[in-house]
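What follows is a single structure, written as structure tokens, with notes after it.
One chain of protein is taken out of this complex; the other chains stay put.
Each chain gets a letter, A and B, in the order it is written, and its residues are counted from 1.
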Amino acid sequence: MATAVLTGERENYLNKEYGIRSWLLTTDHKRIALLYLISVTFFFFVGGFLAMLIRLELLTPAGDLMLADTYNKVFTMHGMVMVFFFLIPVVPAVLGNFLVPMMVGAKDLAFPRINLLSWYLYVIGGALMSHCMLTGGVDTGWTFYTPFSTAFTNTKIVEAGLAVFVAGFSSIFTGLNFIVTIHRMRAPGLTWARLPLFIWAQYATSLIMILGTPVVAVTILLVAAERVFHLGIFNPALGGDPLLFQHLFWFYSHPAVYIMILPSMGVVSEIIACFSRKRIFGYEFVAMSSIGIAVLGFLVWAHHMFVAGISLYSALVFSALTYLVGVPSAVKVFNWTATLYKGSISYSTPMIYALGFLGLFTMGGLTGLFLACLGIDVHVTDTYFVVAHFHYIMVGGVLMGYLGGIHFWWPKITGRMYPEGWGRISAALVFAGFNLTFFPQFILGYVGMPRRYWQYPPEFQVLNVLSTAGASVLAVGYVLPMIYLLWSLRYGKIAGENPWGAAGLEWKTASPPPTFNFDETPEVTWEAYNYEEIPAPAEVTFER
Amino acid sequence: MSVHISSNKLNVTIWITLMCLTVITAWVATVDLGPFNTVVALAIATFKALLVVLFFMHVKYASEKLTKVIIISSVFWLLLLLILSLADYSTRGNVRIM
Partner (left out) sequence: MSDSPAGVVHGTAEHHGPELRHHFATVEQQRDSAALGMWLFLATEIMFFGGLFCAYLIYRLWYFNEFAVGSRSLNLLMGAANTVVLICSSLTVAMGVRAAQLGKRKLLVVLLLLTLVFGLVFLGVKGVEWHEKWEKHHIPGASFNASDLARENPQQPIDQNHEQIYFSLYFVMTGVHALHMVIGIWLFAVLTWYAWKGRYTPEYHTPIELGGLYWHFVDVVWIYLFPLLYLIDRRH
């Protein structure tokens, strides 16, 4: 339906068809990416609202905003929503869905209908989780350890478990789709060694989704069976082992954090290359380190269980393996830094996010090494040190990478430029707010404040107040892009095919792209990041 | 996917082999081999599984190396789960196993 001709607009994936049915029944990977964008953003703000409640309660040492049981539910739902409905899907389902086919020169993913099914599974899981929250929620922590979750608590474990189970299949199908697409649908001439690092990152992420997610799925099944039928598989009173639950849970949930970070690392590679106008230094090393992270990430799970009762011998083994998994991440950080050296740097919004990522991810990663040390872990496990560590990676890493990616590919997705001034201000606010929120938490944890506690000794208040103050700044930094990105849809400067002068097949087609991505299947005869051949944009003008 | 077409003879031969192995494994279970009962049972099961995978699922005739990589990797990953969990359970000391 070429209704686009009425406005004189070129036909693209947005205006090809109108109406709610054309969106809800679409099989176009780009439209599905936007469906995900909307639903993922919704859950981000739900999780963010819950975070706000946490920080408000922790402004004062006393538990005066809510009951202890309520607080348990608030941090649990914050964790569950953020982990399963934001962090795990966000970059693969939004940016990955949009870009993977384009970056490999294909017309769509290998299985477009399964892609749509993935989104529906996500929505159904999200609906179940929302219903669960509205009717009482869960209070076990997002890790729902047994036997509390199976034999003691009265909260809605089975419903929350079902929500996660369904969302898990969304994840599995996305990973499956990406692997097949990358193997089978690359354009002529696009060998593995010419793929953008974003694709390598998505591929590695998909491997983890395929191999890890089913284990947590069956674990949830066992927990549900235990609750419903009063079994004793994880209940020590009935001969079961609570640590078996933890082994099965973390076998997935540790690699899951690599599902979260790897795609953002891919985004960072693309952004740093573009805004240094240089090929990523050590391309092969960065590509292989993605695979390395995916593989090694499966060998370290029991570092979450050092004080839970595993044998000292196995703790030593897992500690050594955990140090090892830091190596490929470090390789990436060194290579990104080397890329910046003597590059032609421009500080666009995406670049500010990417540079912020470099610093914050490094801090988060290094503090992970602190935790890998058994002696230190004994003191800081289950304190705010751990909370700070993973928020540095989840928020300072994953979220910054995602926001950088959204800004970088916004012109491609929408055909419009966002206002650069506001972009930079928001990025700066996010960076400043983030550090103010989470750096004090390292100190809090080190001096002994436990996590998941709703009251604390008065001497911890100053640091908590700083943290909450930072959270307010962070919140502003997140709301601003919502406003100006939406504004840009109508009033933003029209973007051309390649406003950044970036390398990559996605930039060789119109913005927004036509439904089948390319007018003709491209034939690739150049290496990735061929910036020496691509002219820098003469002037990328930004609206103030 | 392979364009190899299995002959009826091949299919039936594999089927008969699987049936025989089923009878054998049930019978061997009644013989006292000490700790080797488990080993033999698993070995027979693995051999049966290999027959199904290689012949009925055409993996032997697959021109595609990737299929074999996927199967071997998944089995390897499962073994990772089992073995690294055992690293904890077998060294706890308070519970006597192995």
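By our rule, a residue touches a chain if its C-beta (ideal position, glycine included) is under 8 Å from a C-beta of that chain, and two chains touch if they have at least 3 such contacts.
Quick caveat, the model's predicted, so the values are computed rather than measured.
S.K.: Using the document's definition of touch, tell me which of A:Gly136, A:Pro188 or A:Gly421 contacts the absent chain.
M.R.: Looking across A:Gly136, A:Pro188 or A:Gly421, the contact with the absent chain belongs to A:Pro188.
S.K.: Which of A:Leu14, A:Val81, A:Leu128 or A:Leu176 touches the chain that is not shown?
M.R.: A:Leu176
S.K.: Taking the entire complex into account, which one of A:Leu14, A:Met52, A:Ala93 or A:Ala106 touches the absent chain?
M.R.: Looking across A:Leu14, A:Met52, A:Ala93 or A:Ala106, the contact with the absent chain belongs to A:Ala106.
S.K.: Determine which one of A:Leu14, A:Val100 or A:Leu211 touches the chain that has been left out.
M.R.: A:Leu211
S.K.: Considering the whole complex, not just the chains shown, which residues of chain A touch the missing one?
M.R.: Against the left-out chain, chain A lists 106-112, 114, 172, 176-177, 179-180, 183-191, 210-215, 217-219, 221-222, 225, 229-233, 238-241, 244, 247-248, 251, 516, 521, 523-524.
S.K.: Pick out the residues on chain B that sit against the missing chain.
M.R.: Contact residues on chain B toward the absent chain are 1, 5-6, 8, 11-12, 14-15, 18-19, 22-23, 25-26, 29-32, 37-38, 41-42, 44-45, 48-49, 52-53, 55-57, 63-64, 66-67, 70-71, 73-75, 77-78, 81-82, 85-86, 89-90, 95, 97-98.
Going forward, only the chains that are shown with their structure count from here on.
S.K.: CA centre of chain A versus CA centre of chain B: separation in Å?
M.R.: Result: the chain centres lie 37 Å from each other.
S.K.: For chain A, which residues are in contact with chain B within the complex?
M.R.: Answer in residue numbers: 183, 211, 215, 243-244, 247, 251, 298-299, 301-302, 310-314, 317-318.
S.K.: Chain A touches which residues of chain B in the complex?
M.R.: 66, 73-74, 77, 80-81, 84-85, 87-89, 91-93
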